[in-house]
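Here's the structure, in structure tokens; my notes come after.
Omission of a single protein chain aside, the complex is shown with its protein chains in their original locations.
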Amino acid sequence: MERDIAPFLNGDFLEAELFKNILKRVLVSIPVLIGVVLIIFIMLRVVPGDPVTTMLGEHVNQTVIDKISKEMGLDKPLYMQFFTYISHAIRGDFGTSYRLNRNVTGIILDAFPNTVRLAICAAIVSWIVGIVAGIFAAVNKNNILDRLFMGSALLGVSMPVFMVALVLQYLFAYKLKIFPVSGYESAAAMVLPSIVLGWNSAGSIARMTRSNILEVMQEDYIRTARAKGLLEFAVMKSHALKNAMLPVVTMMALQISSMLSGAVITENIFGIPGIGRLAVNAIETRDMPLLQGTVIFTTILVILGNLIADSLYSILDPRIRKEI
Amino acid sequence: MNKKDNIKTDPVKEQIFGSEIEPEESFIEKLKNIISQNRLAFFSLIVIILIILCAIFADIVCVYNPYTQSLKDRLLAPSFAHPLGTDELGRDTLTRVIYGARISLTIGLIPTFISMTIGTVLGLIAGYFGGKIDFAIMRLADIMLAFPSLLLAMVVMYTMGGGLINIFIALSLVNWASTSRVVRSETLSLSKKEYVEAAKSMGVNNATIIFRHILPNCIPTLVVLFTLSIPSAILSESSLSFLGVGAQPPTASWGLMVVSAKKYLFTQPVLVLAPAIAIMIVVLAFNFLGDGLRDVLDPYLKEQ
Partner (left out) sequence: MDNILTIRDLKVAFQVKGKSAYALDGIDIDIPKGKIVGIVGESGCGKSMTAMSIMGLIKKPGKIVGGSIDFCGKDLTKTGVKDYAKIRGKEISMIFQEPMTSLNPVVKVGKQVMESIILHKNLSKDEAKKRVIDIFNEVGIPEAEKRFNSYPHELSGGLRQRVMIGMAMICKPKLLIADEPTTALDVTIEAQILKLMKKLCEDNGTSIIMITHNMGVVAEICDYVYVMYAGRVVESADTKTIFTETSHPYTSGLLKSIPTIGKKQSRLYTIKGNVPNILNLPKGCRFVDRCDCAENICYSDRPENEFISQNHMVSCFLKKDIR
């Protein structure tokens, strides 16, 4: 499909507007980001018990505890700790893990590629399956095909991620032995996790695509296109799809958030050492800096996803491009 | 996509029915119409009522106790005595699934209610008073919405430890932001209405305006939102329990049952499937009911 990159053809004025618009969104995200860090920081500090005691165990000499507390800056007032944390975080330093005794940033960056790979595979699955199913369902409205697609989409939205994971594991890994039960190295091992993580999003994308297309097909300009002599296929391709897909594109970017949340469970079931796995490990081992780092890191990704979604919308929709 | 300002008249409808006013239907006829147009939603409502009854009267419905272990009866296959078999500690699976409904429904209803109440109050305040309060509340909502909700709930659970009560608190704290946004935008448009302006000019105090004129008009939207939020709360609880940061053993929570039966997935899948399917049925039923309610109460509230 031919993309209109009209702002750049329509003169410098609109280009500048668009740039300003995106810049504004970036600037608005910064206080949100600081708020996120602050909330996580406070939440983790109200945990009962002394973190150093938790880390070292009950039977440690009080002087040792004090010494380590001092080393870690835990004896300072909370607001000082916060500013120290922020200033380090800006430089990419999220502190040191209690348990693994390693830099949290390094641990996260090691795990990150695994999560990204999983999320990309799942996104591809969900976008392709979701959009194709949605279009087919809309074209064959109230057909068997429509009901079939919409039924599975609804299942995708309603089934807990772990259930999908376990059922697929049972069928394809245990009964049919097509794919490995767990792992992340080979392409075959990525198939099941991608489907598990993608299904839910595919369901909501398919539902949204379908309802948008059906709505758009009622518009006056579709009638105009038909009156021009375009056949149904051409009407769909050059007039309905672009309008119907605008909100879907936004939704796809927003789903980065739900993918990352869903990845927590998927990674745990399939034994993929990604960020979600780290978060659960951090809770199990009560590793506060690691948990803090993973949550903040993930939230930054989500905020970035929202930013991309908003910007995409204003690039794609000529009406919004000018309004703001 | 931008909502259209003008309400389109359907020329076909107008031609068939003319511009005559349709005759007034009686209440029962209306109800019949609504039910026949939303059969799925009505069926879901019946399913939900049945599940609620089962959950309330679990002590009467069930023959076994959900917590009594019986090691000689462990991992029995489904039979007449144990329709869904027994788990690794010899507890009857059906009984535990029924008791699990109690937990899931409470989790679905109460934290959702609390978080929606918080969201509604904040949304009303933000939308009605505007200005700095509005700005502060909405930025806080932005921040809450930026968190992946499961991770945020996990952090709360980390701080307070596992257990049902803490799940209540975690879910109540996490999900208010989207409600507050919806209520705020509704309040904004309502407070521009003539009758609100009129009430203001007559010196009616703010609380009366909010509770008499604005809140009642938000109710349909809130009912739909409430129904559609229940399933996500249920799913969150099961996910938290599944990850081991939610309900703690031996609680008969569906998520917990799935995780403890995971080892037996390949030998006795019914142990995993029973609670998982139970979750699915409840979630589906609430989704259908919510969709149906939306069609009836508020056709303009689109999927978000």
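Read from first to last, the chains carry the letters A and B; within each, the first residue is number 1.
In this section, a contact is a pair of C-beta atoms (placed from the backbone, for glycine too) under 8 Å apart; a residue touches a chain by one contact, two chains touch by 3 or more.
Keep in mind that this is a model prediction, so the values were computed, not measured.
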item: Which of A:R25, A:R99, A:R226 or A:R286 contacts the chain that the document leaves out; value: A:R226
item: Contacts of chain A with the absent chain, listed as residue ranges; value: 4, 6, 9-10, 219-221, 223-231, 234, 238-239, 242-243, 246, 316-319, 322
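Everything below uses one rule, namely that only the chains that are shown with their structure count from here on.
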item: For chain A paired with chain B, centre-to-centre distance based on mean C-alpha positions, whole Å; value: 23
item: Interface residues, chain B side, partner chain A - complex; value: 1-2, 139-140, 142-143, 146-152, 154-159, 231, 235, 238-239, 242-245, 255, 258-259, 262, 265-266, 269, 272-273, 276-277, 279-280, 283-284, 287, 303
item: Touching residues (chain side chain A, partner chain B) in the complex; value: 31-33, 35-36, 39-40, 43-44, 46-47, 154-155, 157-163, 166-167, 169-170, 174, 207-208, 211-212, 243, 246-247, 257-258, 260-261, 264-265, 268, 279-280, 282-284, 286, 291, 294-295, 298-299, 302-303, 306, 319
